[in-house]
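Up next, subunit A:
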Amino acid sequence: MTTARLASRLVGGLLLAAPALAAQSSVVVDPAGPVRTVSEALGRVTPGGRITIRAGVYTEPVIRVAIPVTIIGDSGAVFTGGDHEIFLVTADNVTLRGLTLRGGEHSFMEDRAAVRFDSVANCVIEDSRLEGTFFGIYLARSRGCRVSRNVVRGSAAVEMTSGNAIHLFHSSDITIDGNRVAGHRDGIYLEFAERARVFDNESTDNLRYGLHFMFSHECEYGNNRFERNGAGVAVMYTRHVYMHGNTFGDNWGPSAYGLLLKEIRDSRIIGNIFRQNTVGIYLEGSARNEVLGNTFEGNGWAVRVLANAEGNTFAGNTFRRNAFDVATNSRSNVSTFRENYWDRYEGYDLDRDGYGDVPYHPVRLFSLLVAQNEPALILLRSFFVDMLDAAERVMPVLTPQLLQDERPLMREPA
Partner candidate 1 sequence: MTTTDTTAPAVEFRALSKRFGRLTALDAVDVRVARGRVTALVGPNGAGKSTLIKCLLGLVRPDEGEVVLDGTALDGGWEYRGGIGYMPQAPRFPDNLTGRELVEMLRDLRRGLAPADVELLEWFGASGALDRPVRVLSGGTRQKLNAAIAFLFRPHLLILDEPTAGLDPLASGVLKDKIRTVRDAGATVLLSSHLMAELEELAEDLVFLVDGTVRYAGHLAGLKERTGEPSLERAMAAVLRRGHA
Partner candidate 2 sequence: MRTATRVLKYELHNVLRSKAVLVYTVLLFLLTDVLFRFGGDGARVVISLLNVVLLLVPLVSVVFGTMYVYAAREFTELLLAQPVSRGSLFAGLYLGLALPLAGAFLAGVGLPFAIHARPDAALWGPLAMLLTAGLLLTLVFTAVAMLLATRFDDRAKGLGGAILIWVACAVLYDGLILLLITMLRNYPLERPVLALTLLNPIDLGRVLLLLQFDTAALMGYTGAVFEKFFGTSTGRMAVLGVLLVQATVPLLLASRVFRRKDF
């Protein structure tokens, strides 16, 4: 008998105060018995074994998973929480699959999660449903784990009393894919999470951010949808981010952004769609980022660049039906716009090389007026304002002349 097994049996035995039985590689938990709780099953299963949960509603104290094990719920296997976490995983190589976790009171004292992985490696949680939990899936100090195809639905109404759906803290090489999260404070939250791969997720209708990360370098985000989140997506204090093929949509509000970049450096944002956001991309203190081949459609402001953002490149993007294409608070410009398609461009292409022969100035006089006098926004699309803009184009006085696209595309890039 290994020490681990002995320990687990001891733990199980202590918890259940039940006689120790012979360890099995496969244990079935069933409301009708003989094994009625997961905690009991954990005391009986061999490390690396499997626990199968039959349909039923289970209400247990914190289920502490301290041995490598695979726990699989049959359809209808439901765990309810309360004033404590449901699963606390502290062993490597633990897999949770097909579970339904329901309920969990909010706490001001701790980030109480339905499932917490703490200081583990190679953990998996997949194909599970979390409904109305405070924090959903929480990984702390873990590495090489995978969070796949889970549905995490909250019913958050107030930021103060809501938690995040998927939360990573000081973790590395985590894969988050195919999840659908909604109704939390933040949909996906990463803090000090490096080399995470976030793919094919849907994060919608969260109170604050669909995706929120800081100090999480070298992460990749692909083909996710972030929609109708209170403040959109905000990412901060991070280097070497790669975002591609994501959709940022319908994030409305005075401080809502399709994508807010704060102190983001050396990152690539490629082939994403920004649709119907109050602000498509917002850059603050961010440098040397490449924004390539994205589509900005129907946003209030497609791109907002603050003066302290330097050396960013916008190329090959499509700008369609935005109220404002680019806004900035600076007369000088330190970002580069080239070879984008602008639906407002009225220039010509005499040499037929596909690029307009006169530069496009994406900053309108009206956007400066609105920046200084917000109520002027009500005059959007008015004939008078169009005349002002036309006059400014002919004789520029106020708009930054350096901010221009020298070679605007005549047609939308394929």
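The candidate set was assembled so that all candidates are chains of the complex that A comes from, given by their letters.
In this text, a residue touches a chain if its C-beta (ideal position, glycine included) is under 8 Å from a C-beta of that chain, and two chains touch if they have at least 3 such contacts; residues count from 1.
Everything numeric in this text was worked out from a predicted model, so none of it was measured.
*Asks:* Looking at this complex, which candidate touches subunit A: 1 or 2?
*Replies:* Selected candidate, touching subunit A: 2.
*Asks:* Name, in rising order, each residue of subunit A that touches candidate 2 in their complex.
*Replies:* Counting only subunit A, the residues touching candidate 2 are 250, 252-254, 256, 276-279, 298-301, 320-321, 323-324, 343, 369, 372-388.
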